[in-house]
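What follows is a single structure, written as structure tokens, with notes after it.
Missing here is one protein chain; the remaining ones are kept as they sit in the complex.
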Amino acid sequence: MSAGRPPNLLGATWVLVRKDLLLEWRTRARANALVFFSLATLLLFSFALGPDTTILRRAAGGTLWLAILLASVLALGESFRVEQENAALDGLRLAPADARALFLAKSLANALLLMLLGTVILPVLAALAGVTLVQGPGPMAVVLVLGALAIAGPGTLYAAIASQARARDVLLPLLLFPLLIPALVAAAKATSLVFEGDPMLQFRSWLGLLAGFDLVYWSLGFVLFPRVLED
Amino acid sequence: MTLLLAEAGRIQGGWNYVWTAYGLTWGALALYAWSLWLRRPRKEP
Partner (left out) sequence: MTHALFTVVGLVVVGGGLYLLVRGPASLRAGVAVLGLVLLISGAWYGLSVAPPDREMGNVQRIMYVHVPAQWMALMAVTLNFFCSVAYLFRPGWAKDALAEASAEVGLFFGAVGLVLGSIWGKPTWGVYWSWDPRLTSEAILLVAYAGYLALRRFIDDAERRAVWSAVVGIIIAVDIPIIWFSVRWWRSLHQMQSSPSTVDPDMVRALRWNAFAFLALWLVFLSSRYLIARARTQREVAPPPLAAEVAT
């Protein structure tokens, strides 16, 4: 590798994030497909649970995050496929510091994608289920950010592993879903509180759980990712 | 007779559940032991 210059974590991360986002922008088809997949999922849920809007309204928080979670499996699976198919991962198997930058970059890019996804499908869900942001857009944004981070962090780590194993399409959700249940519970509950109001002030607790989850798993992913990439 | 009833606790009977539980436990232990036996490493010739 290039001699002399010590690895700058933030700098390397930024470069990689830009590369991934640029790639995403150039092939917008993937992001579009993800959006349409999520919308289709929302429709499926509405048909499966409805047409009684009381039930849909009650289930809106959970429905949102299930739609995002199911789409994330596709998004995460794809995020390493490009590298996988072009054997670019071999070129990317670098020093631990660069592997960590790769983890941060990929996770961040995936998280941003999921936040975008959530923002796009939120109004559609609001219309289908007849809910409004009783608590306002601020709290909703916080939940979206924390939830997206929760999925993207461990999801990126697992995607790196699964992309190089057999039966990767099944393996990723199989590994990810049980792990994410606490985050799903917290995000869904918090979202429901945004939709319905929070008389007993539980919103903070659920956000705390989500934030704690994010902290633990991004730290763990940061530490363990170089081991996943090493040969 | 009342003494027997008092002894048995508020949940009456329940032996069906107990036998199911124990039978299942023994069955599962036997099956797993058998699967370990089937998978035992063979010495290379």
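Just so it is clear, A and B label the chains in written order, and each chain counts residues from 1 on its own.
In this text, a contact is a pair of C-beta atoms (placed from the backbone, for glycine too) under 8 Å apart; a residue touches a chain by one contact, two chains touch by 3 or more.
Everything numeric here is computed off the predicted structure, so don't read it as measured data.
Across the interface with the omitted chain, chain A contributes residues 154, 157-158, 161, 164-168, 170-171, 174-175, 177-179, 181-182, 185-186, 189, 205-206, 209, 212-213, 216-217, 220, 224, 227-228, 230. Residues touching the missing chain, restricted to chain B, are 7-15, 17-18, 20-22, 24-26, 28-29, 32-33, 36, 39-41 (touch as defined at the top).
Going forward, only the chains that are shown with their structure count from here on.
Distance from the chain A centre to the chain B centre is 43 Å, each centre being the mean of its Cα atoms.
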